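Sharing a structure, written as structure tokens. Questions coming.
With one protein chain withheld, the remaining protein chains of the complex are depicted in position.
Chains here go by letter, A and B, matching the order in which they are written, and residues are numbered from 1 within each.
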Amino acid sequence: MMINHPLLGLRDAAEFVYLGDASLINRPDRDAPDAAAAFYEYLHLRDNPAGTHRELWYHEQGDRSWLVVTRNTLTHDIESVELASDVARQQGRDV
Amino acid sequence: MSTEQSQRSQRNRVDGGLIDRSDTRTFEFNNKLLTGFAGDTLASALLANGQRLVGRSFKYHRPRGIVSAGVEEANALVELRSGNLTEPNTRATVTELFDGLVAKSQNHKGPLAFDVMAVNDALAPFLSAGFYYKTFMWPKAFWEKLYEPVIRAAAGLGSLSGEEDPDVYDKGFIHCDVLVVGGGPAGLWSALMAGRAGARVVLADEDFQLGGRLNAETHTLNDQSGASWAQQLIAELESLPNVRVMPRTTVYGAFDHGVYGALERKTDHLRLSEGKPRQVLWRVYTKRTVLASGATERSIAFGNNDRPGVMLAGAVRTYLNRFAVTPGQHVAVFTNNNDGWQTAKDLVNKNINVTAVIDSRDTDAPFELNGVQACMGAQVASTSGRLGLKRITLTSGKSFEADCLAVSGGWSPNVHLTCHQRGRPVWNDTIAAFVPGADLPSGMLVAGAANGELSLSDALRSAQRVVNEVLNDLGLSAPAEALPTTSDSTVDITAFWHVKESKGRAWVDWQNDVTTKDVAQAHLEGFHAVEHLKRYTTLGMATDQGKTANVLGLAIMAEYSGKSIPETGTTIFRPPYTPVPIAAFAGRSRGKNFRPTRLTPSHDWATELGAQFVEVGPWLRAQWFPRAGESHWRESVDREVLQTRASVGICDVTTLGKIDIQGADAGVFLDRVYANTFSSLAVGKVRYGLMLREDGIAMDDGTTARLGEHHYVMTTTTANAVSVFRHMEFCRQCLWPNLDVHLISATDQWAQYAVAGPNSRSLLQKIVDDIDLSNEAFAFMACAEITVCGGTPARLFRISFSGELAYEIAVPTRYGDSMIRELMQAGEEFDVVPYGTEALGVMRIEKGHAAGNELIGTTTAANIGLGRMVSKKKDSIGNVLSEREGLNSESDNRLVGFIPVDKSRELQAGSHFVQTGHAVVTENDQGWMSSVCYSPTLGHSIGIGYLQRGQDRMGEVLDAVSPLTDSSVAVEVVSPHFVDPEGERLRG
Partner (left out) sequence: MVNNRLSPRPALGGYELTHAGIQVKERVDTEVFSLACRESEKASVNDGLQSSLGVVWPEVGSCSVSTDSSVRVLGLQRDQVFVVLNSSQVTDGLLNALTNVAWCTQQSDSWATLEISGPNQYQVLECTCPIDLSPSVFTEHHVARTSMEHLSSIIYRNNDSFVLMTPTSSARGFLHMIEESIQFVD
């Protein structure tokens, strides 16, 4: 597999480490009243779509950036690749 | 042997061909010395010498001969070379003949011509499809003891040497714009046009001689012979700097996103590889791929169609035209298309006797051939000849003499690579074959026979069309070049699969001994689906993967079930196209090179001292330093511990992960990744930190020093250095992207030594430049950036893993070797001792520190008695979920110490605790011993481990049981801090 790194272009998937669902970016607020439940869901409950999936990859043998890769789990087609830090900021993780 | 002699022995040689008659090559087949020429394959040389019988079949041990001239070969598998170089199941048809080649036939006991296992053939009625599944079920115990060993001994293909492969294998990476798979007419043309247009082209062909069918046929292109036209193109391709021509290279797999696997046989064609790689496994990255992989001919199923001498008609032409060998002196042809006739024509032109052309089509003969009897609408019913073909009999009863029968059942495009990304081939009635479907791997285009465009002119036209499309995609302009004028013929097939009035068994798959009866049986028993047919009968398995058999088997199944072929199913292919040795996949990753080794800065020094090393992850660490007279490792380790505790010891702790953390928000960041607080740590101080996973379980621990207002240095455990760094980058980039914090690994930057023991301060005072190490000036948990030995920059930390007064001193790695020697020299007056990981482990158990044995992925902070470290004043990873009810029960395991009641007893790690006298059953399990050692300080065995409510059970006596070793030791529960529980030494 090749991952089209937003800064480096196509790089072999062998350089990357896979983590999982990109929803891991959305770490809940510890002070919210339902924090325990929210953390439980955040950590343990995942969708497992047959199709488009947003997931986290880490370019460990490269520029050390975490990426959000949108990949079709049926075809392996990669629709888009974004820097996770950009995605996190867009999602309001400016704490 | 003289050239004249060798010529004479090669009785089937004819004129012409692409062999070099000036280069005679001597080889050995079944201990018989034979000769051939450069340019031969082992198969062509065997045929030249009249050797028709080359092996026995897999199951029935039937005599078998060469059927093809390529990778599709099902029968002619040999054991190549000898001793530790032996390579079983090597296809003679693609083995380049080299001087000194040694080959043996396979699958027989006793001589090839008299195989005692041929009795299996007589038992054939009992050995049909599903035989093993049905027969060897009962009695159950017999399978392992009797049936399985006997079947294993009788079946299977060649045998392995059992020795290590002495050759080397390599891997590599190739980047290109266009990968052309196959060097036949379509491939050559595509590659040349792309090369002229300036694209970076790789042209790979499995053969040692590029040209494909051009070398095997008598076509002309622009009045040139096919072979010489090919040579002309190859010469130009090789002259282009942007083109890489790779003969002997099989593109075996099409993977995601334009990645292809290719196996290059670098030295397989040489007697010895002389230290160079035998094979190189290439990963090819390409923008576009032109698949020009050609087509493979199929046989027809008829009675005894597996006899040596029955061959594919196209292969007969290959041997005749390319290798200048006729497979027989009296040849008959059995065909369902015009292509078979071409074989007869080529043979007649070489003055070989063609006894008959039997054509299943009830039409006029496509052309007349002098002296050749044409039997239209006829079928071959059976063959005869004990170890080789002598005669064929038609269903009409008519019979012909023949020592070779050339069979043409039509050509199947080599669609394999088009299927590697779930593509499904589609049926094409005109050529009675599967052609590539629409769903190709990204960037792939198919040209020539591989696309079902079987005639030479069609193949070239499709290549032109495809390469223009590729160049257009790449933004390059196609060179203006007209296609050559070609002599041509069409295949004109009328599908015909098997002779229903066959006499004797009719083979579908030679390699797996699958006959039409087996297919019928699969149909009868309900295994209609192609995948079931394959698994029930073994059709299409083993080394050839059914290249000649799959479509035939499918078509026959379609006939039995009264469905069309597309309704019956399609064959689908996975990588590899042809077998790839495991050794090639391993490449250099063998033995010591299996994974990288990391060495500490003191490695050479420790080696000089004769240290015993141990692997810790990728690191090699000194385990202990044996001294003369010490015969057991414990002697060395006990000495190292006692001497350290009595005076001073030194240990290389470089392997601990070090992460340099800087930024205005570095303290805040650490507060969030550690369970405890670091923003409050004073500059010049060190603190122990516990890192949790988000689920509240301990992830890693270590000390972190604050070197400046915005500068921390974290240490991680050796094993988790990489994963902790990755986790921290995740936190930094994905969770808190706006914090001003930056991470970089400094593990390799610093050589770090622990200096421990009551004399450590005195020793270090001799090393450091003008710094007061007194307890007042440099207290426990202090750190500083200093210089040593007259100006070398260093870092000093007053931290202790051993429980003694101790320091860790770090210098830039380049000074690491010099530093350890200097420390040892400075320590001479204190009788300093170097200690290894064993003594380190003993001292940490004596001190009750949790380590890898304790942090096992289920451990909470509370388990190791650090529950209060999880600060509730701030958010941190794992903070919320560490409060889960299940992790905070009163009856939770606690880390406590254990000593044997009878001090002479040894404790065992992994023992479980049960109350004295209780049964050793899971219900009574109260915890386990995680680490044990012999404590030289206390003079007996000690252990630490987890015990339910351990903190409240001091003094209790339990049984530590190990059902595995059938041992039970009475132990007393004690504090895990066996040595200096109040910590006076390390603070002193």
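The rule is short, and it goes like this: contacts are C-beta pairs under 8 Å (C-beta built on N, C-alpha and C of every residue); 3 or more make two chains touch, one makes a residue touch a chain.
All of these numbers come straight from a predicted model, not from anything done at the bench.
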| item | value |
| --- | --- |
| Touch with the omitted chain, as defined above, among B:104, B:200 or B:685 | B:200 |
| Which residue of B:30, B:353, B:490 or B:662 touches the chain not shown here | B:662 |
| Residue among B:641, B:782, B:826 or B:862 touching the omitted chain | B:826 |
| Residue of B:172, B:566 or B:963 touching the missing chain in the full complex | B:172 |
| Absent-chain contact - pick from B:302, B:815, B:946 or B:978 | B:815 |
| Missing-partner contacts on chain A, residue numbers | 7-9, 11-12, 14-15, 61-65, 83 |
| Touching residues (missing chain, whole complex) on chain B | 168, 170-175, 200, 275-277, 280, 283, 285, 588-589, 593, 595-600, 618-619, 654, 660, 662-663, 710, 740, 742, 744-750, 765-770, 788-792, 811-819, 822, 825-826 |
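The rule is short, and it goes like this: only the chains that are shown with their structure count from here on.
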| item | value |
| --- | --- |
| Distance from the mean Cα position of chain B to that of chain A, given in whole angstrom | 29 |
| Parts of chain B lying in touch with chain A, wherever the complex brings them together | 255-259, 283, 285, 421-422, 442, 694-695, 722, 726, 729-730, 733-738, 875, 879-881, 883-884 |
| Residues on chain A engaged by chain B in the complex (per definition of touch) | 1-2, 10, 12, 17, 19, 24-25, 27-28, 30-31, 35-36, 39-40, 42-43, 56, 58, 60, 64-66, 75-78, 83-86, 88-89, 93-95 |
